[in-house]
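Heads up, one of the protein chains got dropped from this complex, but the rest are sitting where they should.
Take a look at chain A:
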Amino acid sequence: MTDQQTLEPPAPPEAPGPRSPRRSRGDGSHARNFSAGFVVKLILVALVDALGVYGILAALAVQSWGILAFLVLALVAVNWIYFSKRAVPGKYLIPGLLFLLVYQLFVMAYTGYVAFTNYGDGHNSTKADAVEAISIQNETRVEGSPTLPLTVVQRDGELGFAVVQDGDAEVGTAEEPFTAADDATVEGERVTAVPGWEVLGFAQIAEQQAAITELRVPFSDDPSEGSVRTQDGSTGYVYQSTLVYDEATDTFTDSATGETYTPSESGNFVSEDGDVLTPGWRVGVGLDNFTRVFTDSRLAGPFAQITVWTFAFAFLSVLTTFAVGLFLAIVFNDPRIRGRKVYRSLLILPYAFPGFLSALVWKGMLNERFGFVNEVLLGGADIGWLTSPWLAKLSILMVNLWLGFPYMFIVCTGALQAIPADTIEAAKIDGAGAWRIFRSMTLPLLMISVAPLLIASFAFNFNNFTLIYMLTGGGPNFVGTPVVVGHTDLLISMVYSVAFESGNKQYGLASALSILIFIVVGAISYVGFRRTRKLEEI
């Protein structure tokens, strides 16, 4: 909308010839030209700016500098382009470019980045987070130690704990171990006032939560007796760290055995004996994820079988849907058929349902015991449409045929109608039969426009995760394979079960495998498109 409006003052200021009164008023400067279009543009850009500024502040709050930089640049670009007179093409391009950046290029770059890391379960976050998590997970309550009713106190900005032990009040801080505070007031089990200290109420505790939960007050002068901490500001327990982090050497030391854990290349703290502390953190692992599929003996066996089926499935899906779609298109292209429009509309129906929904409905209909196909159509037959390996493959192809032929039908109908009728008529006059015309005229002419779509359809079916996941879930499973994959798994659904369903989620591996699949599909499509160019030479 804005694009059209901004084009309104078209004449450059130095345009020769007499100026009309209207033009002289609208000499292009927005300072003097307040046309309706300009106001609309101003409002729209203001909205975009408001959204952008909100995003910038939000990014600032969570310290996401990358997002912040991108938003600032994008906002500057948007404002410059829509208020500059020299960037007319940019006005059309910038929305698309921005979306391309965010939804395509960024996703691709991020997938590429993740593929070279070990991001996944156990390596979920940064090293700082891992150190913190290991520290808190290995701070254990001293066995048999008392539950201490605790009060948080403060003096000159320094926090401390006041506890009651064996009826006596004691006060301590991070620096000073607990010492008796005889002048403290104890009500019930709890210290309510200590001279020289301010007792913090719950509201004040809530304002300094991080400082209070991080405070450790030594239990006594002997550090081996542990320290008191609190999680709720009202109860204290004595804790001891079994693993202590030393920032200077970047190691964890086991306080009981003295064993040290040093950071390893794979993003874990590891002891000399090979004991690993969890969690680890995200590190780059080079090409490991890419080579795993070939080096991991567990994947090698099913991988070959699944690759063959993936190619077979993609190829047969394209072939069957195209054959049926083309046949129906030719049939319903014949002017002698009455009510063609009704038939055509009905045939397009499967295309109108969401694919995953249809797959679920088919799954129900093909159920061995209760499905519509066995129960009603086949009179109570006991055919394992989805449970026998070969029938499951057949079922998938049939369901995909049902889902896919309307698309081919639409495409072929369009292409058929674009073939000039006089060339066909000329062929008829020359004495060609129907089959001859189809073989030598219709099909080659059709392929010019349809072949690229067939390649796209092949690429789509090569990665048709939805259908497999919804219809069979990859099953029936192979018997006894070391990864749980099945006879109808495609490469992409195998990646899913290996990377996400096999115990721990491995985003790095999944990214690497999907890039490998992309390379395969990309190469096939490239070769395919090269060859279709030859078709145009007819």
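The rule is short, and it goes like this: a residue touches a chain if its C-beta (ideal position, glycine included) is under 8 Å from a C-beta of that chain, and two chains touch if they have at least 3 such contacts; residues count from 1.
In this text, contacts and distances are computed from a predicted model.
Comparing "Outer membrane lipid asymmetry maintenance protein MlaD", "Sugar ABC transporter substrate-binding protein", "ATP synthase subunit b" or "3-hydroxyacyl-CoA dehydrogenase" against the UniProt entry of the hidden chain yields the protein name "Sugar ABC transporter substrate-binding protein".
For the chain left out of this panel, the touching residue among A:Val45, A:Ile94, A:Ile212 or A:Ile306 is A:Ile212. Screening A:Gly90, A:Pro177, A:Gly355 or A:Pro482 against the full complex identifies A:Pro482 as the residue touching the chain left out. Considering the whole complex, the residue from A:Ala130, A:Val153, A:Leu347 or A:Leu401 that touches the absent chain is A:Ala130. Annotation for chain A: contacts to the undisplayed chain at residues 50, 53-54, 57-58, 60-63, 121-122, 124-126, 129-130, 132-134, 136-137, 139-141, 147, 202-207, 209-213, 231-235, 237, 278-279, 298, 367-370, 386-387, 472-473, 475-477, 479-484, 486, 497, 501-505.
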